[in-house]
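Below you'll find the structure, written out as C-alpha cells, and then a few comments.
A selection of the complex's chains, in situ.
As written, the chains take the letters A and B, and residue 1 is the first residue of each chain.
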C-alpha cells in the first residue's frame, strides 16, 4: 500500500475513538498502534506528583446526551465525541433552556461546526454543538445526562524506543489527547507511528524514543519520571498538524541554533520546500515542556499550518476531509528525510591531525602531481581532514568548503576505510 | 513650584559662589544642597594619597585684583570669580604691562567674554579678562594682588546614600568644582540634588549613591577611599551640562553594552527624543575615572551638548542666560524616567523551571481551554516564566517576545504573588 493511503487509513480507523488526556480512548488508540510497532503502554497512577503537577483522575464516559421534553436526544455523545466538554463531571438533571444555555458552547461564525472544548481543571460540565442546532432549541425543559466517571485511575501514554548504535537519543513526541479530530492530531500520531515502524527496519545510528503522550500533562509526566534519561536526548522533534494543505512550519528550539534547527532550515531551503521558520515562543505543543528553562532540550516542532491558524482548528470540521493522503505522505517523507539527514550528519575525528596525512600511499591521491586543477574530490578529502577536529559536522564542512555535500560524503566514507578518520 | 523654576532657582542661588577643586566655595555649595537632602559633607586632608594622586593643598581667595596707576581696579575677583586663574599662588607686586601680559588670558574670538582657566598643578598665577578690556589696558605700571592661601587643608565633597531594597547601588555623580558657570555644571548639581530629593520620598529597589565631587581629584579620592564599595555599584550615570538648548547626548560606558547603556539607548529611541549616542572615549568628566581600566564600572554619562562643543563653554557666557527652566525640567524628567525604568527593569527567577508550572490552580489561566486566541496576558505569563532563568531582564523579555512591556510587567507582578517567581 502506498504510504499516503496507509497513513490516511490509520487516521480513519482511529478517528471514532474518544481520546482525552486520560481514559480508555487513549488505550484503544495505543493498542491499534501496537499493530505497527511494539509500543510500550505505560500507566501512571492518578495522584502521582510530576513536577508542579499531579496526574489527574481518570475520566471515562459511558453516555452523555441532552433530551428534549419529547424524550428526543437533541445532542448525543454517541453521535460525536466532540459534543461533550472534556472532563465534564457527572450530571443527571432536568433544567430549562436558560440554565442549560450556560453550559452550551457553539461557534456562531461557523454555524454548522461543533467546537472542541475541555475543562480539565474545573469541576464542571458542558456540551458543544453547532450554532444552527442551538438556534433550533425550543424553550422547554431538558433532561441532561452526563454519565461519566472521574475517579482515581491512571494516565496512559505510549513509548517506543529503538536502540541505535549510539546511546544518544532522538526524541519524537506527539500528542494523543484529542478526540475525533484529524489534523490535530491523528495526523501526528499516524506519521510518528509509521516513521517508527520504518526506523525499526533499519539499524539507526542514533537511538530513537517515540512518545505518544497526552498534551502537557503527558510530556510533563514523562520528563518527571525520566529525569535521568533527559541528558541522553541530543535532538528532538514535536510532530503534529501534518495533514492539512498548508505549507510546512518549523518552530526552532528555545536555544535557537541547535543541530536540528540548522539541519531542518537547511533541508527546507535546499529542497525548495515552501515553508516558514518560527522563532521559539513559549506556547504551542509539548515543545513548551521540552523547552522549559529547567529542561531546555534541543527540541523543535514541525507542523503544517500552526495550531489556531486554520479555521477548522479545534472544531468538528477538522475531520477526515481536512487531511489528504498525498499531504500526509509528503509530511512523512519530509520527516523521514530530516531524520535521514540527521543520521548522515556525521561528525568525524581526524586521527592523524599533525600535518596532512599521506593520501598517496592509501590510494587516495592522483598519481602524477603538479597539475593545476584541484579536483573536488581531492579538495573534499583535505577539507574533511582539516575540519574534523571534533567541532564540525559534515554539514558544517559543506558550508565552509562550498563543496557539494555528496563529494564530501564520498571523501569521508573513503577516509573511514583508512586509519585516518573515525566517526564520532 | 514647578520643577524647572526650582532647578533654575537653585542654580541662580549657587551661581555667585567661588567653587574650585577645594575651598570654601564647595562647602558653601554643599551646605545649600543640605537644605534639599541630608547630604554628608566629607573632608579629606591635603596630602592624603589617593591612587596615583595626592589630595592637594586647599585654595581660598580673600581678594584678587589688578589696579592701574590711578589705583583703579581694572580687574577684580569680586566682580567675577572667573577673573582669577584657579590655584593662583599669592602675589603682591607692581609690574609693567609687558610682564603682566604674560599672566593674562583672554578670548580674542569672543572679545566680551571672560575665559575660565585653572592651573592646579603648577605654582603660578594669572588673571582672565575680556579681550576688549585687555585691549583697553594702558601701557603703565599695575599693582597685582592675589591674596590667596594655598596650604594644607582638605578636599570637600558631598555624598548622599539612599538605602534601597537591594544593596546593589546606582551611582549618580556630578562635578562641583566649577565657579560661576551655569551649564557646566550648576545644571548637573541642581538636577542631581532634586533627583536625590525625589528618590528620598520613594523606597527604591536599588540603593542610590549621589556624589558631588570636584572633577577628577574628587572621584579619584572617592574611589581610592571606597575600594570595598566599588563592587556594589551595578549601574551609574555621570551628569552634567543639562541646561543648554542642545539635544541630549549619552556616552556609553567603557564596556559599551551594560544594562544602563542598553536602557538609555532604548529609552531615548522609543520616546522619539532627539539625541546622540557617543561611544566611550577616555576623556570628558568623571566617567574617565569610573571607566579607567582597573575600575571599569558600568557608568555612562548624560549631557546635552558635550563639553567643548558650544561656544560659551568655560567662559563667562556660560551664565544664567545659557540655561533655561524648561530645559532643566526636561533634563530632570529624562533622568528621572531613566532611573524609573532602571527601577522597573526587573530580573526574575522562575522558581519552578522544570516544565511549565500549573497556572490554572494559581488562578492565572483561563478556565475553559481550547480557544484559538492566545491572549497577550497569557503569553506574557509564559514568556516571563520561560526566560526568567537569571540571564534576562524584563526588557530583554520584551525584546524577544515582541509583547508590550506593560503586559509583561503585569504578568510578572501577578507571578510574584505566587510561588513561581522571585525578584533577582
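The rule is short, and it goes like this: a contact is a pair of C-beta atoms (placed from the backbone, for glycine too) under 8 Å apart; a residue touches a chain by one contact, two chains touch by 3 or more.
Bear in mind the structure is a predicted one, so any value in this text is a computation, not a measurement.
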Given 2 placed chains, full-complex copy number: 3
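One rule holds in what follows: only the chains that are shown with their structure count from here on.
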Rotational angle, Cα trace of chain A fitted to chain B, multiple of 5°: 120
For chain A paired with chain B, centre-to-centre distance based on mean C-alpha positions, whole Å: 57
Residues of chain B defined as touching chain A within the complex: 350, 352-358, 360-361, 365, 367-374, 379, 382-383, 385-389, 401
Footprint of chain B on chain A - complex, ascending: 51-53, 85, 105, 115-122, 126, 216, 219-220, 223-224, 254, 281-283, 288-289, 291-295, 307-308, 313-314
